[in-house]
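All protein chains but one are shown in place.
Chain IDs A, B, C and D follow the sequence of writing; residue 1 opens each chain.
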Amino acid sequence: MSIFRKSIKLLRKRNKKIGLPPGTLIYTGERKPEQEKVTIIDYNDKKIDIRELKELKINLKETEKEFVRWINITGLGQMEVIEELGRQFDLHPLLLEDVLNPDQRPKIENYGNFLFLILNIIWWDNKEKNIQSEQVSLILGKSYVMTFREFENDLFFPIVDRLKQAKGRIRKMEEDYLLYSLIDIIIDNYFVIIEKIGNKIDKIEEDLIDNPTINTLQEIHSLRREVITLRKSIWPSRSVINSLQREEAFIKDSTQIYLRDIYDHIIQIIDNFENFRDIISSLLDIYLSSVSNKMNEVMKVLTIISTTFIPISFLAGFYGMNFTHMPELSSLYGYPILISIMIIIALIMLMYFKRRRWI
Amino acid sequence: MSIFRKSIKLLRKRNKKIGLPPGTLIYTGERKPEQEKVTIIDYNDKKIDIRELKELKINLKETEKEFVRWINITGLGQMEVIEELGRQFDLHPLLLEDVLNPDQRPKIENYGNFLFLILNIIWWDNKEKNIQSEQVSLILGKSYVMTFREFENDLFFPIVDRLKQAKGRIRKMEEDYLLYSLIDIIIDNYFVIIEKIGNKIDKIEEDLIDNPTINTLQEIHSLRREVITLRKSIWPSRSVINSLQREEAFIKDSTQIYLRDIYDHIIQIIDNFENFRDIISSLLDIYLSSVSNKMNEVMKVLTIISTTFIPISFLAGFYGMNFTHMPELSSLYGYPILISIMIIIALIMLMYFKRRRWI
Amino acid sequence: MSIFRKSIKLLRKRNKKIGLPPGTLIYTGERKPEQEKVTIIDYNDKKIDIRELKELKINLKETEKEFVRWINITGLGQMEVIEELGRQFDLHPLLLEDVLNPDQRPKIENYGNFLFLILNIIWWDNKEKNIQSEQVSLILGKSYVMTFREFENDLFFPIVDRLKQAKGRIRKMEEDYLLYSLIDIIIDNYFVIIEKIGNKIDKIEEDLIDNPTINTLQEIHSLRREVITLRKSIWPSRSVINSLQREEAFIKDSTQIYLRDIYDHIIQIIDNFENFRDIISSLLDIYLSSVSNKMNEVMKVLTIISTTFIPISFLAGFYGMNFTHMPELSSLYGYPILISIMIIIALIMLMYFKRRRWI
Amino acid sequence: MSIFRKSIKLLRKRNKKIGLPPGTLIYTGERKPEQEKVTIIDYNDKKIDIRELKELKINLKETEKEFVRWINITGLGQMEVIEELGRQFDLHPLLLEDVLNPDQRPKIENYGNFLFLILNIIWWDNKEKNIQSEQVSLILGKSYVMTFREFENDLFFPIVDRLKQAKGRIRKMEEDYLLYSLIDIIIDNYFVIIEKIGNKIDKIEEDLIDNPTINTLQEIHSLRREVITLRKSIWPSRSVINSLQREEAFIKDSTQIYLRDIYDHIIQIIDNFENFRDIISSLLDIYLSSVSNKMNEVMKVLTIISTTFIPISFLAGFYGMNFTHMPELSSLYGYPILISIMIIIALIMLMYFKRRRWI
Partner (left out) sequence: MSIFRKSIKLLRKRNKKIGLPPGTLIYTGERKPEQEKVTIIDYNDKKIDIRELKELKINLKETEKEFVRWINITGLGQMEVIEELGRQFDLHPLLLEDVLNPDQRPKIENYGNFLFLILNIIWWDNKEKNIQSEQVSLILGKSYVMTFREFENDLFFPIVDRLKQAKGRIRKMEEDYLLYSLIDIIIDNYFVIIEKIGNKIDKIEEDLIDNPTINTLQEIHSLRREVITLRKSIWPSRSVINSLQREEAFIKDSTQIYLRDIYDHIIQIIDNFENFRDIISSLLDIYLSSVSNKMNEVMKVLTIISTTFIPISFLAGFYGMNFTHMPELSSLYGYPILISIMIIIALIMLMYFKRRRWI
């Protein structure tokens, strides 16, 4: 299912909620919600502890001193977990509503004691050979990070791995660096998409030169719609990261430079999408031109053959008439003379076409 | 009647007023104005009182203490009610003029002791299968909200219902939350429209692939005009809500977060309309391309059949000539040789077309 | 004469002045300048006095106390009146040059003791069935308003009438309200133009569906050029009114709300012009598409008839050959069998066209 | 040579300088540089002295008290004059480089003791019937104005004339008014160009209606390229004048109002160019549409004649067959009946075309 059609489908679900009081918690995602799974990772420079939450009533807010806690929730089907988290961390009902309703715009909100971010993950599904999107909600509080995802997949696996093996500086840094690492991996996936779109454009360009068909046209159109829809999800991320940089209460100085790096990446991604738009609309022009060109070729062939034969066919018909008194018919040289005339006419026609560069 | 044509019709009515002094009260809506109906809803945490206003001369401004009063006026035909309200609540004549003249741009004005808002309600009429628009004027004063609507329908019914049944937090909050709830339901209706337009685009895309006709073209054009006209009514709403958030004298802190939520929704709606514009203009390009394509197909068929038969038809005509001296005609093998030549010519033509990928 | 051609004509006159010192007073309007006529209206709450100025040397600057004076000059042919006014009211030569050279951009200038405004009046000429434009210059001083117009017509008549009959609040208010009333009537005339353009678009749309001709194309183009040229004259009016609102030395608080109303109107007008641009460019696309469509139809008819008859015509020609040895010709069933074959070929062709949805 | 091609040619010359140290003085203009000529005009209210500089070593900086000095340099071929002036007036090498390299963008630079301006003169060459451009550099110092021009022509002649004859207020004002007068005459020349372009558009429109050819297309394209290139040279002039107005150390209050007037003119010129762009792209659409239209007409004629004759030609061929047993042929009424059938078929075809509005 294309990104565009998915967003319409999400709207249909969303619109069923119209009239309900704000803050009513219903998951409006497109797929059957998955079983919720809550993973808790506590770590510091020396130790790391990864476990899955089995029982709900544990107090999640209190961590051991000097630990960073990452609470990762995947699957948004059961309301109890979300509601319990909302109670423990004092999350506003509207925030929880945003978590549960995909197709939100990327945004950042400062709730005083924590930051709330919504971002879109766009990744390339190697199995289905198309672009998948998913909403991820992130909460950055004092010494904890919470992430809400619709589905479980291995997107965040490199982070978990780096945490386990203490690769890079992640274990030495605090919760803001964890947030940075998560956002970094989300943004990096856009580059994969850009590469894929770049490849598609390359392929379409080759098709346009070789043999443009109505299929090529449909590919151009669906690519264009995809680029339009993806731009929608990346543009606001820019101002989200920009605002995040200015949240000095939550982001330490040492992490600032990393956010600047992400910001550079987003600008690069947006640049690429703008270029894609221009190039795709140029592709369409070429398609149109090359269809015109082909029609022109077809017309020329028709015209050359038709107009060469029409005069001589007329002559043949002329001397097929049954008038009693047609002196040419009985003349001995009538036949060879006519053949010569026909050949001359045909040659004149061909020379005319040659001069007009049709052949 | 389309949104565009309606707005022209409203202009025609409006232009009849040119030259009259400003503040002259005449209803310039498109339909026959309905009988006015004034509903008054007083409520607080514990009690709620809903009644219809029968007599005009009652003092509407004074409410019992601790009550929020919602005055809902539907139908703008009789000037007396509007004028009486203007007198009691000290409403400026230009304000009343705006209430009575639909096709205003959404706006917000601070009159010191109350806020005046104009918004467009856009809803999907399930009976007539098209988009309907209506102007709603809202006044937010100290402990009262006033709403003026052209027609009576069940748009605000969910709010009345929530008030009656004390669903959600509406009865516990004050008049600014009531205003928020009203705006929320107005904005939510745009999502229904977006869904409908998304469906239409889907349908047109299928038509374009299957069998584009001149009808498809007209559907694309009317969709485009609709999207252009709807953008006009939603764009200014953005800055209205933005300004509303900054009216701290009227909006309590607890309601701010809800207005932020509405603001997010408006941005999302605008994003969608921008995408629609791009996609619709892409649809038109595809229409043009696919018409070109079809013409190309038609041309090919014509050219293949014509140019295959033209040379052999010429030969048939040639040997239909009545020259006395045509040795081939009396030759025993003339006929079968000619048939072979004709078949060879036809085969050469077909091979040529095959090599040019026409067949 | 179209608005566009008129502006080129004005340029031609203007360019003859190049090289003359700035401030040289020559009227560069397009039509023969009319005889100047100066009307003076003094009014206050109780009295009103309307007279035409016969002699030049009267001191116009001094009014009776408590009176508002409106000096309306129509016809800009004689320099003496303009120069005398310039002397009496201390008007800068460049200001007078602007008054005399139409095709100025709308602007506002604060000269310390008075405000100088230039606006474009656009009105619908019912006789000539086209759009007319005219430059009006307004000066707002302490207790006087001066208006300069190229031609005499009844545009300001409703204001004079309201003054005479003390309709509305105009007689109770001061000179800034008079200025507002004049601007209001100028801006209101744009709505008439918008209505007319809306009607034209409606008409063109019907033509496009029924029977698009080369005329329709020319109408679209001239409409587009008109909308482009009109946008040019209304856009700057927006910032003029915006600046006017901030001229607190000249505009009293009570008039501010009226100017806000005008500002809303201008925004609405600009919105409409933007929509028109989009819709008109959409019309052109439709025109192109519908021409393509028609050509496609024509091609189909040609192709169906040609390709159905070409094979059977070939057969007819084939058996018109005069070979001595053609056994089919003398066969008893040759003729009916050939007829059957021809019918079968024709039917196969028609079925093929049916399957391709050409018929 | 068109403006566009000229700017490419200038680039070629410029690129030969790459790698040389900045400040290397070489004239990179397109034409053979003219002999330099330095004219010095000293004037005040009472006296004026015009002379040509013969010897270089004279101290040009010192003027008699109370005099304004205008140094006009035309022809930039000999470096000595430029270098000597640079020494005397302490001009930065980069400034001199800008003077010598045409195709600079209009700009203003404050060097502390003088202002440096670069503007483009665009004028209509009546002999060659095309647009000419030239770079002019202006320096405004205390009581002197310096102007550098590539070629000698009569553009500044009206100013010299006004100075000589003390027309207008130029002799009474100071050096900033002289600068204003020079800029004013430069900007005024743009209006001539706008008039010429307006005329061209008019002519092309007429051609489009009468008989569009491939020439019309080339005219549209070259006009478009010209408008694009001219926009490039006028846009930055806007901010130059805007900055100039804020240079209060060099521009007296009395001259401010004149600069405001120039600024208005530039805005008007830019408006015109924007309109031209829109109108020209509209012209191209019309060209395309009208070519489509003509092709449609051609197709109709072909189709009407072909399809009317194809069926009856078939019938003629049919009864030209040589079957021995064709009963119709020997029937007495066969011939007249066939003629009637042919006429009926032709009439049916024509009625069909009539109903489809093809004829």
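Here, a contact is a pair of C-beta atoms (placed from the backbone, for glycine too) under 8 Å apart; a residue touches a chain by one contact, two chains touch by 3 or more.
All of these numbers come straight from a predicted model, not from anything done at the bench.
If you put the hidden chain back, the residue from D:Arg105, D:Arg169 or D:Arg238 that touches it is D:Arg105.
Touch with the chain that is not drawn comes from one residue among D:Phe4, D:Phe151 or D:Tyr352, which is D:Phe4.
Contact with the chain not shown here comes from a single listed residue; of A:Leu179, A:Ile194, A:Leu217 or A:Leu338, that residue is A:Ile194.
Among D:Arg51, D:Lys142, D:Lys203 or D:Lys294, the one in contact with the hidden chain is D:Lys294. For the chain left out of this panel, the touching residue among A:Asn113, A:Ser239, A:Ser289 or A:Ser340 is A:Ser289. On the side of subunit D, touch with the chain left out of the figure occurs at residues 4-5, 7-8, 11-12, 14-15, 18-24, 92, 94, 103-105, 107, 109, 211, 214, 217-218, 221, 224-225, 228-229, 232, 236, 284, 287-288, 291-292, 294-295, 297-299, 301-302, 305-306, 309, 312-313, 316-317, 319-322, 326, 328-330, 332, 334-335, 338.
The missing chain lies against subunit A, touching residues 158, 162, 167-170, 181, 184-185, 188-189, 191-192, 194-195, 198-199, 202, 205, 209, 257-258, 260-261, 264, 267-268, 271, 274-275, 278-279, 282-283, 285-286, 288-290, 292-293, 295-296, 299-300, 302-303, 306-307, 310-311, 313-314, 317-318, 320-326, 356-358.
We take it that only the chains that are shown with their structure count from here on.
Using CA-based centroids throughout, the chain positioned farthest away from subunit C is A. Averaged C-alpha coordinates give centres for subunit A and subunit B that are 26 Å from one another. Subunit B and subunit D have Cα centroids separated by 43 Å. Among all residues of subunit C, those that touch two or more other chains are 288, 292, 295, 299, 302, 306, 313, 317, 320-322, 326. If the chains shown are joined wherever they touch, the resulting network is a simple chain of contacts running from one end to the other without closing. Contact between chains, using the touch rule, shows up for A-B, B-C, C-D.
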